[in-house]
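Structure provided below as structure tokens; questions to follow.
Removed from the display is one protein chain of the complex; every other protein chain stays in position.
Each chain carries a letter (A and B) given by its place in the written order, and its residues are counted from 1.
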Amino acid sequence: MADIEEIRKLKARYFRLLDHQDWQGLSDVFAPDARIDVSSSTVSGSGRGVYSSRDSFVDTVSKLLHGAVTVHHGHTEEIELTGADSASGVWAMEDRIWFPEGSPVRTLWGAGWYEEEYERVDGRWRIKRMVLRRQRLELDGNPID
Amino acid sequence: MADIEEIRKLKARYFRLLDHQDWQGLSDVFAPDARIDVSSSTVSGSGRGVYSSRDSFVDTVSKLLHGAVTVHHGHTEEIELTGADSASGVWAMEDRIWFPEGSPVRTLWGAGWYEEEYERVDGRWRIKRMVLRRQRLELDGNPID
Partner (left out) sequence: MADIEEIRKLKARYFRLLDHQDWQGLSDVFAPDARIDVSSSTVSGSGRGVYSSRDSFVDTVSKLLHGAVTVHHGHTEEIELTGADSASGVWAMEDRIWFPEGSPVRTLWGAGWYEEEYERVDGRWRIKRMVLRRQRLELDGNPID
């Protein structure tokens, strides 16, 4: 139970630090070689949104969200320990973004699920793999297929 | 604490499987003779929305949501163990539905609380009773009294 609570707080930090645009803190939530797939959120078309390190993910996100206000919320986590130092989890999510004036897209609203794997190294849990799948995504109020 | 976590994940599956339209999985979240009252969600008037078995509930919901996209989120559960194999809980909730083109109602947005009872049979927790009470419900953007 203590491990599950630690992983709960790990993901809570992900949401909070992302919305605070604390890029150093956000990076620290992930394992260095984390595999991340948020292609379902891509504003500018398919092919983007897949990353093989936390550095490339945070670098891209920090540029994409420059000047934006974001709200990312997570819900009803299902966390399972899969080994002494490994775990998996699913989180429901909802996000809203207001991009700055002059951006090609001004607002984003979406909902989906994060499918994740976690690992503990040197006593600290981190996100090892994160995939975002969406049930609905709207840009400027229009649904994207 | 382990029982509370199990019940938390049980309700998390309810939300996830409902939005995935996994009707077999959703059914399995409930006790066979579960009493379910979601009449506060009824799109087509009073008198509907009360069920005395999981089969009748899932059958109706699966037809109602055919072709729809749904987002059901749960929040800030208050779970109390009431016996060795029984528990009660309250969950805040928010839901959104987009019905398919041609439907009499195209969008639903609402918020409320699930009041629930759980029981453990053969080592598995299930929802025994579920009542949804709403503080606000909008159909096509118009509030329903």
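Some points to look at:
One rule holds in what follows: a residue touches a chain if its C-beta (ideal position, glycine included) is under 8 Å from a C-beta of that chain, and two chains touch if they have at least 3 such contacts.
These figures come from a predicted structure and were not determined experimentally.
Within the set B:17, B:50, B:64 or B:90, the residue that contacts the chain not displayed is B:90. If you put the missing chain back, the residues of chain B touching it would be 1, 4, 75-78, 90, 92, 94, 111, 113, 135-136, 143. Listed for chain A, the residues touching the missing chain in the whole complex are 1-2, 5, 8-9, 11-13, 15-16, 19, 69-71, 73-75, 96, 98.
To be clear about the criterion, only the chains that are shown with their structure count from here on.
For the pair chain A and chain B, the distance between C-alpha centroids works out to 27 Å.
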